[in-house]
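Sharing a structure here in structure tokens format.
Here the complex is missing a single protein chain, while all its other protein chains stay put.
Which chain is which? They are A, B and C, in the order written, and residues in each are numbered from 1.
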Amino acid sequence: MPAERPLAPFGRRSCRVTAAAADGGYRLFTVLDEEGPAPAPGQFYMLTEGPDWVGGSGRPFLPRAISVARTSGDPGALRLEFLIDVVGPGTARLNELEQGASCLIAGPFGQPFSLPREIKPDAVGAVLVGGGIGIAPMAPLRRHLVSRGVPTRTLLGFRDREHSGAVETLFGCEETRLAFEDGSAGHRGYVTDLLAVILAGDDRGGAVVYSCGPPAMLEAVRKMCGEHGVPVELALESPMACGFGACFGCAVPKVEGGYLRLCVDGPVVRGDQITTAMTGEV
Amino acid sequence: MPAERPLAPFGRRSCRVTAAAADGGYRLFTVLDEEGPAPAPGQFYMLTEGPDWVGGSGRPFLPRAISVARTSGDPGALRLEFLIDVVGPGTARLNELEQGASCLIAGPFGQPFSLPREIKPDAVGAVLVGGGIGIAPMAPLRRHLVSRGVPTRTLLGFRDREHSGAVETLFGCEETRLAFEDGSAGHRGYVTDLLAVILAGDDRGGAVVYSCGPPAMLEAVRKMCGEHGVPVELALESPMACGFGACFGCAVPKVEGGYLRLCVDGPVVRGDQITTAMTGEV
Amino acid sequence: MDLRTRLCGIELDGPVLNGSGTFDVIAARRAFGAALEENFPFSAFVSKTITGPPRSGNPPHRLWETPSGMINSIGLPNPGLDQFVDGDLLELIGLPVPLIVSVMADSAEQFAVLVEAIAAVDGVAGIELNVSCPNVHSGLIVGEQPSETEALMRTLRPLTTLPLIVKLTPNVAGPETVAQAAESGGADCVSLINTVKATAIDPDHGRTWLGAGGGGLSGPAVRPIALAQVRAVASAVDIPVIGMGGITDGESALDFILAGAQAVAVGTENFRDPAAGNAVSRGLASALERRGFVSLAEAQASTLS
Partner (left out) sequence: MDLRTRLCGIELDGPVLNGSGTFDVIAARRAFGAALEENFPFSAFVSKTITGPPRSGNPPHRLWETPSGMINSIGLPNPGLDQFVDGDLLELIGLPVPLIVSVMADSAEQFAVLVEAIAAVDGVAGIELNVSCPNVHSGLIVGEQPSETEALMRTLRPLTTLPLIVKLTPNVAGPETVAQAAESGGADCVSLINTVKATAIDPDHGRTWLGAGGGGLSGPAVRPIALAQVRAVASAVDIPVIGMGGITDGESALDFILAGAQAVAVGTENFRDPAAGNAVSRGLASALERRGFVSLAEAQASTLS
């Protein structure tokens, strides 16, 4: 039973950037969306900077898919926050957006996260596992689950402190457990170590896992949950040209053969729907 | 005998924009060139904005040819001023340059204006005829001629007052005669009317005419001078990809047949070298 | 501005179509709901290319962004003829605009099966033949060979009275000769350009980026190529031409009309703006106005000096 899914206004719309600041290795910026509905956790938007989007090398050319890290306000004056990790020309452009600039958005798009009960009737709690930039969709999911009274544990992993800044902003004082690969704080190692402990516990039976992060981490989470028979929903990434099912470019192999279109059938998928979370990686 | 011609540093160089302001319908901006020689009047540079030059439509892509409107300072800390008329994506980009921005330049390029004596041994004076954005190269030419003690009369034409602002800046209190098509000031009509009066006078014999402006105006000036047997040098325009003789794109038909490459054989040409100053116009 | 036109018998309230495979109305309806139909972006809808057997498409990666364009190697994923006819087709017929179904096969016999099955369904306005694929018998790409193209048309022409549109490939020395072959074989219309053969390297892994090794280039980068081919084809045939390739706005659409196209199609730009079709139509109206045209028809009738 798929989660109810807000409809996007047709086309794309120009939004004002109301805030933008570096936030622990990443950049967080806010746009004011006066037309769109509140997105469901896990949904994403297709972003371009506007007329000058195309860069000096002729790229970026296509819009870029970005998850919602936080929403506030109500439809009509909705504030959408995006967390940006610069990996190329498109994110570099988005990273340059300053307060007062305008930004073209289309969305919300995609299949959001489900509630634990929608996945497993007798589910009693949720475990969120976020890594790096992948903490973005975990923040609204956590709020959503907590607001529905779902007992939720949040595990977040980072390269180093440098990249964990946004935790403060997005998770505030909510209780989270952090892992740092360089041991600069929290648990020294991978966030999956923390998940392993939970999956070894007796209460795992009632748990549903939700995860977003680097492909390698997602694949580890997917495998671990599979071995323990714990259902997991993963927010995946793949190169996207359109975000609304038009280009068929975002193919991810399905367990039963063939491909799903990640932009419409995902980005949130069940761990057992796919053969690997490392699509296209070598 | 071609005028002596400064050499350009090989390649292109990044310069800081030290000033930029709207100036009577156009925009005037200054770059600090720490490498190049002082350009001769009539020479031009090829400008791009830098890495983000390519615009949202994929244009501009090629650099844009821009004349020098004024130079100050000495080689090593040379200030070059450019006057911009927005007619498309390239000039629109240059028009956006603000103080502190950087700009890539190559040049100086092209054949500069000659001294009257180089054109006509018994020449005694110069008449400068500039129209619209075409007043840009007239300003340094006038300074140059005056510094060489050449009696110089300057005639400038504009659509309306709106577009004549830069006269103040570039010609200051120097004596100029202005024509406005809308009669908002000075002579009501075309700058060529003012030239006609001079060409009708007895002292025309000793005069050499220099002109830059819209193709139609240049062609009128060329014809009038031809009829009165008065030598004229025109600063022409044509679409240019490179500015240094590499692309052969800037062809202008020659009187004796064939084409000259405006970027290396011009942009300053003798009126009797060409068949029309309206190349490529319909 | 009167944008109405008639495309080989199909009445259109405007000349802007979608390029096959660049807009999935069924998926778009899931994303945008009823708003899609209320502002339907195209004056006729062209389906993605349907084949006899179902196809799942090429392995990832399927996309590569290029300077002012993109390469795709999607591999024509589609449910196959039978499932299409019983499923998606019924939904597509319900659209507020005429429906053109794109089909591809690797032999004239298979093409015939597709054409007859589609033509048998009420509410289909036309059939586009995607001939950019090898013939199993000859091994030759049909659309690259005038002879193969004409032969194919002679087989298909008798099977239906519906307009048959041949989608030309740009990967030939002379698209006009292929277009002429299509015309003499009985085609009612040609559409071009399809994507231009291209590839991308993944230097970090010493492989081609695309799962299928290569793909097709589209977007503004190819517009100058498309304009040259549309102009050459339009002056070589008497049947109407649907022009496409890098159309992003009204100005670029007008370029194709002036180059001789009767209608235009928007492809890649749909990905950048889901409502690109609407924007192109609006932009075309004002572009025509700026040039002093009183109607689209007047621009269609004008010829380049």
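Here, a residue touches a chain if its C-beta (ideal position, glycine included) is under 8 Å from a C-beta of that chain, and two chains touch if they have at least 3 such contacts.
Keep in mind that what you see is a predicted model, and the values were worked out from it rather than measured.
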{"item": "Among shown chains, those touching the left-out chain", "value": "A, B, C"}
{"item": "Selected residue (touches chain absent from view) among C:Val131, C:Leu217, C:Ala265 or C:Leu296", "value": "C:Leu217"}
{"item": "Absent-chain contact - pick from B:Val17, B:Ala106, B:Leu218 or B:Ala277", "value": "B:Ala106"}
{"item": "Contact residue for the chain not shown (choose from C:Gly75, C:Pro163 or C:Gly246)", "value": "C:Gly246"}
{"item": "Residue among C:Met1, C:Ile93, C:Cys133 or C:Ile225 touching the omitted chain", "value": "C:Ile225"}
{"item": "For chain B, the residues touching the chain missing from this view", "value": "5, 7-12, 48, 54, 57-63, 106, 109, 238-242, 244-253, 257-259, 261, 264, 279-280, 282"}
{"item": "Contacts of chain C with the absent chain, listed as residue ranges", "value": "64, 66-69, 71, 141, 144, 171-173, 196-201, 203-208, 214, 217, 219-225, 227-229, 231, 246, 251, 254-255, 258-259, 287, 291, 302-305"}
{"item": "Footprint left on chain A by the chain that the document does not show", "value": "57-58"}
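Just so we're on the same page, only the chains that are shown with their structure count from here on.
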{"item": "Distance from chain C to chain A - Cα centre to Cα centre, in angstrom", "value": "35"}
{"item": "Centroid spacing, where centroids are CA-atom means, of chain A and chain B in whole angstrom", "value": "56"}
{"item": "Approximate Å spacing (C-alpha centroids) for the pair chain B, chain C", "value": "48"}
{"item": "Multi-partner residues of chain B (each touching 2 or more other chains)", "value": "57-58"}
{"item": "Interface hub residues of chain C, defined as touching at least two other chains", "value": "67-68, 221"}
